[in-house]
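Dumping the structure here so I can ask a few things about it.
Missing here is one protein chain; the remaining ones are kept as they sit in the complex.
Going in written order, the chains are labelled A and B, and every chain counts its residues from 1.
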Amino acid sequence: MLTFLARRLTHLIPVIFGVSVAVFLMIHLIPGDPARLVAGMEATPQDVENVRRALGLDRSLPIQYLTFVANALTGDFGQSFRTGRPVLQEIGFRYGNTLALGLAAVVIGTLLGIATGIVTAVYRGTWIDNAVLAVSLLGISVPTFFLGLLLMLTFSVYLGWLPLTGSGTWQHMVLPAVTLAIPNAAVISRVTRSSLVEVLNQDYVRTARAKGLSELVVVNRHAVRNALIPVATVTGLQMGYLLGGAVVTETVFAWPGIGRLIVQSISARDFPVVQASVLLLAVTFVVVNLLTDLVYRVLDPRIELK
Amino acid sequence: MTTKAQEFPFHLHSEAIPLPPQLASDDDPAPRTRGQRVWRQLRKSRLALPGAGLVLFFVLAAIFAPVLAPHDPYANDLVGMLAPPTWEHPFGTDELGRDILARVLYGARLSLAEGLFSVALAMAVGVPVGVISGYVGGRTDTVIMRLIDIMLAFPGVLLAIVIVSILGPSLINAMIAVAVYTIPIFARLARGSTLSVKEEPYIEACRAGGMSHIRIIVRHLLPNIASTLWVMAALRVAMAILTASSLSFLGLGAQSPSPEWGAMLANGRNYMLIAPHVVVFPGAAIVLLVLGLNFLQDGLRVALDPKMAER
Partner (left out) sequence: MLSHLARRHFLRLFAVTLGLSAAGPMPATAQAPKQGGTLRYATGTDAQTLDPQFVTDIPTARIVMQLHETLVYPDEKGEIKGALAESWTVSDDKLTWTFKLRNGVKFHGGAPLNASAVKFTFDRINADATKSPRRSSTAAIESVTAVDDMTVAIKTKSVFAPLLAQLSAYNLAIISPNAGKALNNDYSKAPAGTGPFKLGSWTPGEKMTLVRNPDYWGEKTKLDSIEIAVVPEDSARVLMLLAGQADMISNVPPVMVNRLRGAPNVQVIEKTGFRTIYAGMNVTMKPFDNPKVRQAVALAIDTKALLEGVMNKIGTAGGGLESPVIPGATEFPPYPYDPAKAKALLAEAGYPNGLTVDFYVPTGRYINDRQLGEAIQAQLAKVGIKVNLQTPEWGAYQAMLNDKTKIPFFLLGKGSPTGDLDFTLAITTQSKGSGNYGNYNNPEVDKLILEQRSTVDPAARKEVLRKVLQHTYDDYPWVVLFYENQLFGQKANVRGVEVLPNENVVFARAWLQ
C-alpha cells in the first residue's frame, strides 16, 4: 500500500512540473500586453512602461519562470497584477467557494443518482427503467449554461424564490449546485443501476431471493452495499472534476469561484493569478483522482495493490 | 497501471458528463457478427430510433436551412426587436430584430460542424499517437503517456479555454481547442485497445511472418480496435457540441453575428428577463440535437455489446 502510494506520488511530480511549464508558456502566448491592461486605456506610454517594470514583465521569460518557481516553492505566488493583493489571498476564498459548491453538487447528485439507480435496477426492463434512462440522457444532454438559465428563469424570475446570481447566503448556492448536480446524478444513476444489476445476478443474491425474501428487502439488505463500490469511485472522480472548476456554471451564476476567477484573470492577463490557480486546480485534480483510486482499491479487494 | 474506473471517460473532461459507456473500456470484445444483429438490436433499443430521427431532423435542417428559413438570419430590424413569437417569426426575434427560427436553422450547420470536425481532428491525432504509444512501448510510451497525463491534469474545459485564449476567439479555434482537449481520450483508448490486441496470436503470427509494422497496424490492428473507437467517437460528438457551445457561451467560440446556439444564448441572456424566447429556442435546439446523439449512442452501445442487451 505504502509503496503503491509512494510510486504514484513520485509519478505526480513530473506531471505537476510539466503543468507549471505548460501554463507558464501558454499564458505568455496569449496575445495582449498585461502592462497596458493594468494601466488602463487612458494611460500614457510612460505609465505603461512604469507598470511593466513594476510587474517585472521587462525581464526575460526564463528568468520570470525561474523566479516564479523559486518563489512558489517557498509558498509565495506573487501578487495579482490587477489588485496588488497576494495571489494566495486572491485565490483562497474563491477556492473555498468552489469547494463548497462542488460538495453540495456531489451530495445532491449522488443521493439523487443512487435513488433513481436503485429504482431502475429493481424495475429493470420496465417502462420505469426506460423513462429514467431517457430522463438521465436528457440530464446529460442539457448544456449547463442552458440548464442554469432555465432554472434562473423559473425559480428566480417567475417564482422569485431564489436569488438570480451572486453569493453570500445558502439560497445563492441552491441553483448552481442543482445545475451541477443534474448531469452528475444522471451518471451516478446509470452506474448504480448497472452495478446493482450485476450484483443482483450473483449467486448469494439468488439464494437470498430463493429464501422467499421480497425483492426490496433483497436489494436493500444484500445487494446495495456491494453495488455501491463503483458508485463511490465514480463519486470521487466527479468530486475531483467538480473541484476542477465548474467554469461555465460559475460564470452563469456569477459564483465567485476559482473557475470564474481563471476566466476573468485570463482576460485581464493577470498572469500570477492564472498560473497559481491553474496549478492549484491541477494539483487538486490529480490528488483527488489518486485518492479515489486508493479508495477503490481498498474497497474492492479483488484489485491487487502493486 | 490504470484502474478500470479511470477508464470511464466521463470524468476526464467538460462539465457535461456522458454516461459511463461500459463498452468503452478496452476489454470489450469486438462484435463478431455485425449487420443484421446490430440493426435488430438498434431497433430493439427504444431510444435509438427516436435518437436517429432527431439527428436526421437536424441534419436536414442544416442542409436545407436556406430553403426552410423564413427570413435572412442576419437581417436586422431595429424596429421589431425582441418580438415574441408570431406567425411571421415563429420563434420571435432577437435583440437586433433578427428572426430566431432562421438563426436556429442555420445554427444547426455550425453545431454539427463543431461536433464532427473536433472529433475527427481529435481522432486524427489521438488515435495514431495512442496506437504508436501502445505498439512501440518502452520509452516512447512513457514519454507520450506523461505528456497525455499533463494534458489530463487540466480539469474541465480549462485546457480548451487557455487554448482558445491563445488562438483568439472564433468558431474554428474553439473547434481546435475542443479537439486538443479530446485528444488524450482517444490516445488513451487507442493505446489501451492496442495493448490488448497486440498480444493476440494472429498479430504475433504476422510479426513472425515478417510483415512490416505499418502493415500490421493498418491491416490487422486498426480494424480490430475500430469498433471501440467508433463508439467513443459517437459519444464524443455529443460532448464536443456541448463543449464548443459552452466556449461560445463564454464568448470564446463563435462570434457574432454567427448564429451559433451557444453564442445566441450568451447574447440572449441579457434580455432573458423581458424576452425569454431569446434563450429558450436556441437552448432547446442544443438539447434536442445532443439528446438525439445520446439516444443514438446508447442504442449503438447496446447493439454492439451483446452483454449489455441481456441485462
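One rule holds for everything that comes next: a contact is a pair of C-beta atoms (placed from the backbone, for glycine too) under 8 Å apart; a residue touches a chain by one contact, two chains touch by 3 or more.
Just so we're clear, the structure is a prediction, and the values are computed from it rather than from any experiment.
When you scan B:A75, B:V136, B:A205 or B:V218 for touch with the missing chain, the hit is B:A75. The chain omitted from view is touched by exactly one of A:L12, A:A100 or A:A254, namely A:A254. Only one residue from A:T116, A:S167, A:T233 or A:T249 touches the chain missing from this view: A:S167.
By the touch rule set out above, subunit B reaches the unshown chain at residues 74-76, 78-79, 81-82, 95-97, 165, 168-169, 251-252, 255-257, 267, 269-274. Remark: the residues of subunit A touching the chain excluded from display are 30-34, 36-47, 50-51, 53-54, 79, 82-85, 90, 93-94, 156-157, 160, 163-168, 254, 256, 267-269.
Here is the rule we use: only the chains that are shown with their structure count from here on.
Centre to centre, using the average C-alpha position, subunit A and subunit B are separated by 21 Å. Put simply, subunit B touches subunit A in their complex at residues 3, 5-6, 8, 10-11, 15-20, 22, 46-47, 146-147, 149-150, 153-158, 161-163, 165-166, 168, 238, 242, 245-246, 249-250, 262, 265-266, 269, 272-273, 276, 279-280, 283, 286-287, 290-291, 293-295, 298, 311. On the subunit A side of its complex with subunit B, the touching residues are 14-16, 18-19, 22-23, 26-27, 29-31, 124, 130, 133-134, 136-138, 140-146, 149-150, 152-153, 157, 180, 183-184, 186-187, 190-191, 194, 197, 230, 233-234, 237-238, 240-241, 243-249, 251, 259, 262-263, 266-267, 278, 281-282, 284-286, 289, 292-293, 296-297, 303.
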